[in-house]
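Every protein chain except one is present and positioned as in the full complex.
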Amino acid sequence: MDNLGNIGTTEEQIELMDVATNFCRDKSPVEKVRALIDDDLGYDPEIWREVGELGWLAIAIPEAHGGVGLSMAEVVPIAEQMGRNLMSTPFGMTTLAAQALLAGGTEAQQAAWLPKISEGMAATLALREDHGDWDLAHVDCAGTHSGDSIALAGKKQLVLWADSAELIIASVMIDDRLRFALIERSALPEGALRREEIIDETARSYELNLDGVSVPDSALLDADRGREIIEKVELAAGLIHAAEMTGGAQAVIDYTLEYLKTRKQFDKIIGSYQALKHPTVNNYVEYEKARTHLYSAAFSWGEQGRGEVAVRMAAAQAHDSYSQAADRSIQFHGGFGFTHDCDAQLHRRKAIMSGALIGDAPYQRSKLAGLLFD
Amino acid sequence: MDNLGNIGTTEEQIELMDVATNFCRDKSPVEKVRALIDDDLGYDPEIWREVGELGWLAIAIPEAHGGVGLSMAEVVPIAEQMGRNLMSTPFGMTTLAAQALLAGGTEAQQAAWLPKISEGMAATLALREDHGDWDLAHVDCAGTHSGDSIALAGKKQLVLWADSAELIIASVMIDDRLRFALIERSALPEGALRREEIIDETARSYELNLDGVSVPDSALLDADRGREIIEKVELAAGLIHAAEMTGGAQAVIDYTLEYLKTRKQFDKIIGSYQALKHPTVNNYVEYEKARTHLYSAAFSWGEQGRGEVAVRMAAAQAHDSYSQAADRSIQFHGGFGFTHDCDAQLHRRKAIMSGALIGDAPYQRSKLAGLLFD
Amino acid sequence: MADKPDAAELKEYSEAADAWFKENTVRDPGFMLPLTFMEVSTDEQFDFLREWQRKVYEAGYLGASWPKEYGGGGLHTDFQRAATRAMKKYDAPIMLNAIGNGWAGPLILDLGSEEQKQTYIKGMLNAEDIWCQGFSEPEHGSDLGNAQLKAVKEGDEYVLNGSKIWTSLGDRAKYMILLARTDFEAENKYKGLSFFLNPMKIDGISTSRIKKLTGEYGFVQTFFTDARISADCLFGGEGNGWSMAMKTLEYERGAKVKPVGGYFVKELDVMQIVELAKNSMRNGKPLLDDPVMRDKMTQYMIDIQALNLNNTRRRMPQLMQDKPMGLPLMNKLARTELIRELTEFSLGFQGTKAGYYVGDENAVDDGYWHRSYLNSFSATIGGGTSEIQRNIVAEHALGLPKTR
Partner (left out) sequence: MADKPDAAELKEYSEAADAWFKENTVRDPGFMLPLTFMEVSTDEQFDFLREWQRKVYEAGYLGASWPKEYGGGGLHTDFQRAATRAMKKYDAPIMLNAIGNGWAGPLILDLGSEEQKQTYIKGMLNAEDIWCQGFSEPEHGSDLGNAQLKAVKEGDEYVLNGSKIWTSLGDRAKYMILLARTDFEAENKYKGLSFFLNPMKIDGISTSRIKKLTGEYGFVQTFFTDARISADCLFGGEGNGWSMAMKTLEYERGAKVKPVGGYFVKELDVMQIVELAKNSMRNGKPLLDDPVMRDKMTQYMIDIQALNLNNTRRRMPQLMQDKPMGLPLMNKLARTELIRELTEFSLGFQGTKAGYYVGDENAVDDGYWHRSYLNSFSATIGGGTSEIQRNIVAEHALGLPKTR
């Protein structure tokens, strides 16, 4: 089993961890998170501007395109701290869009978009459809040639932050091949985006109706790299969500501990009851395993074979441990846990959302099994 | 889902439950169970004689063959109490051999053997082989015609109580068909039986070498009822083992409770610690579910479709709950739990043995899924 | 009270009930119907269910075996059982007035004065008078015996100060069964408590709605500020509050007073989830063909079937001799935890669509599963958390020592 990776860190990663820890904690107190739930945009544009200024969107973009020239490994501590502080922005989706451009964009496409992203422009991916499959190659939306352009048709679902994104990269079938179309949001017809009700109230998601949308031939990513793009995007998404969920698991465990250390029932601090204490230890153990896998996945990013195993392990462990820790947090908060005011539900909902986006733990394990045993 | 059964009891069942509860408790104190571990035979012949006299081997045999004319439903409370008191005898295997004769024996075969069994003769089944499959139709041992008799070849494994059984019914392939041969133990060549080392020290098991063994054509069960015999034997075995395991689960939970109520650590009765108390409640809940399924299986015995679902549910639940209760009993007994003197290990080993004989809980569930969902 | 029923009469009644519910049951009024009385959130839900209960009562299918003189049907319990069966058969909406009919009603029938029976019973049956329950307080969720809401006697009144929480229907209720402290010097915390049939629509009592984790509203916090109630509201005598409260819990578990009938909480229909799994496709194949899902689903079927059969087994003394309190005491724990697990499990069927929630047209079954999962905590927390339930089973069924 030589596709099991190791663990390690880079200096830049640890520096970014320090900066992100402070930034996300300071800029995203929970009162602000809750205020943004009722906000249309769903995030603070000022903070988004700062994220751009900090260069965080440029981390995994080569210097030639105005980026920092590091890798996804250095994106991990930022996504982790964002998840920990429930700081929702188009950061993850924009990073993924850049990865798609890097994997399959022509020189011209990369030159057109990557510098803008590096400077703070939001972008997103439109990959999901009504069939509900996690397999990114299962695409029913289609494009047909019409002169020098392609007429698109069908609906994409769960297009996160689409109203903020200037660029939307959508998967479509053209001539029986999986292709990716670069769509400028400004060119979308009126009503092409419908805001969706999603389980994670801190995020924003849209259904994208492609009927009536056309793109020029030159706005398609490389026809020969469809498989590469999918693989890159799937792994990068797994890594980013694993990071967010791991940070979230840490937060919800700390939130639970805080309650267990202060709440009294039957004249005793409830954290002294083993009925609450021992399951919390078990959840903590699972969280630490998730974090270990997360930094192993960051370290193994880009290593052929090992990268995918490490990312899927991180994603599976993060999804299970975040879900379980948040579920127990609701329960252990008693009556208060059942209210919207208790933060445990924010985390529980976010864990469901992440699983929906990248594939839940059983899905990750089914993929892993093939990599490990066959 | 109309193949889900109900629960109910018969008067005879409840009467037998009362008698068996007292008999097994009185005749099988744990000191005796432990003394028999080092005994060659593995049970007390005097008790076996009493079991015969009580008519317990005759319960599910029709009156025409000297039986009581009840059904497997009434065997259940006896097997349950035997399991509860770790009373090991050839009772279960003899009952199964009778079921095989009932399912596929000719009039002459039934007339020859069933009255003897009703009176207390031990019999057994030789079904298992080196491939380890639970599927009873997977048989490599073979029989070939040789004049008026059949020459058998191959090895059967895990033939329980073979040295006590006067009749051994072995599955063999003859002319590409699955057949069952009635072998009289007295006719076996010297050395045909080898005592096996098995995980359950309270039982006795033998490997049966069929090489050199011949039976007359008349000693084969009905060629056209191979499938029926297998189904009957598999379900009856599932029911008997579910009963034994359910009784065992009850016993090991009571044994654990006794310790939790008396042992002190850190100046407190350890049963007051939720770390031990709550998992014990969970195990108890699972045990009660097993017992509910057991009496539902007994009640549904013989109902087409419902019988198999109910038996497999009972077997799956009994195997899981017995295994888990015994595993936790070892743990909760601390250092003493790690010794041979602690009864928890007797139960843990027995649960492994039962799973090996009839198929463990995942196996039962895989069979159930087809019955429930397809 | 009625004799053993005449078989023909019972049959006729049963058939009539069947026909009635077949004809009158509305399953889709155009908005989501609450699965439990704790989930009533909007006015339209409340109005619909109140009207529904009145209709069922007036047709003779609720309280059918309660005494005729107070508004009941005066029939043998078998009649009410038949009516309830018919409700279940046609998947009728829940009865709204759970605390009135399930808790306060039996208590008043059992121990109340003639006047109290005349005053309260009929109005709770026809849902004219909605009841709520005031046991829990913000600081003492699990430790009910520690309730601190103060009731001070002044002349022929009690003056109430304090707060109650997690009160379902608290903002709609006319009455509350209230646990309050009348004696702060009592020899132990339990003996200081008294029990009141408390009017809600009076000065000094206000409520504030609590938003649930589902995003809906379903219960309130109630504030008492120098609220004055008549001393006649005291029920069971001063200092007997704890035993009155415990009695209501016994009625809930089904005790000597004949059950009012119907149901306040819909059971999860296992076939629904099997259907979901069968109809969910993953990579072109039904999810229920996935062996890992099948294995788990099968285990849930085993669990559900056991709990359903337990309800029958509980009434069979021959199978209840060892640890007779085990099955009754474990029921809430096992059932509520199973529903939580099962609804959580159902999210995994939905693939990417697990991202949707109630209100989105792309949501599977209108978000029913997500809402059911989040709501499942009301049952694993409310009415004694699962952790408390495990203590109860351990101590009262298994004889283990107390933790505290």
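Note that the chains take the letters A, B and C in the order they are written out, and that residue 1 is the start of every chain.
In this text, a contact is a pair of C-beta atoms (placed from the backbone, for glycine too) under 8 Å apart; a residue touches a chain by one contact, two chains touch by 3 or more.
Please read all numbers here as calculations on a predicted model, not as lab measurements.
J.: Could you run through the displayed chains and say which ones the absent chain touches?
T.: Hidden chain contacts in the full assembly come out as A, B, C.
J.: With the missing chain put back, one of A:R291, A:R328 or A:K350 would touch it. Which one?
T.: Within the whole complex, the residue contacting the unshown chain is A:R291.
J.: Considering the whole complex, which of B:Y43, B:W134 or B:F373 touches the chain not shown?
T.: B:W134
J.: Who touches the missing chain here, A:G271, A:G307, A:G334 or A:G355?
T.: A:G271
J.: Hey, which of C:P29, C:G237, C:P291 or C:P324 is the one touching the hidden chain?
T.: In the complete complex, the chain left out is touched by residue C:P291.
J.: Please identify, in ascending order, the residues of chain A that touch the omitted chain?
T.: So the residues of chain A touching the unseen chain are 1, 4, 6-9, 14, 17, 250, 257, 260-261, 269, 271-274, 277-278, 280-282, 284-285, 288-293, 295-296, 313, 316-317, 362, 365-366, 368-369, 372-373.
J.: Counting contacts across the full complex, list the positions on chain C that touch the omitted chain.
T.: Residue positions of chain C that touch the missing chain: 290-292, 295.
J.: At which residues does chain B meet the chain that is not included here?
T.: 128, 130-135, 138, 157-158, 196-201, 205, 207, 264-266, 268, 273, 275-276, 323, 327, 330-331, 334-342, 344-345, 348, 352-353, 355-357, 360, 362, 366
Note that in this section only the chains that are shown with their structure count from here on.
J.: Centroid from C-alpha atoms only, then distance chain A to chain B, rounded to Å. What do you get?
T.: Averaging C-alpha atoms per chain gives centres 53 Å apart.
J.: Could you state the distance in Å from the CA-based centre of chain B to that of chain C?
T.: From the centre of chain B to the centre of chain C is 44 Å.
J.: Touching two or more other chains, which residues of chain A qualify?
T.: 273, 275
J.: Listing for chain C: what residues touch at least two other chains?
T.: Counting only residues that touch two or more other chains, chain C contributes 387, 390-391, 403.
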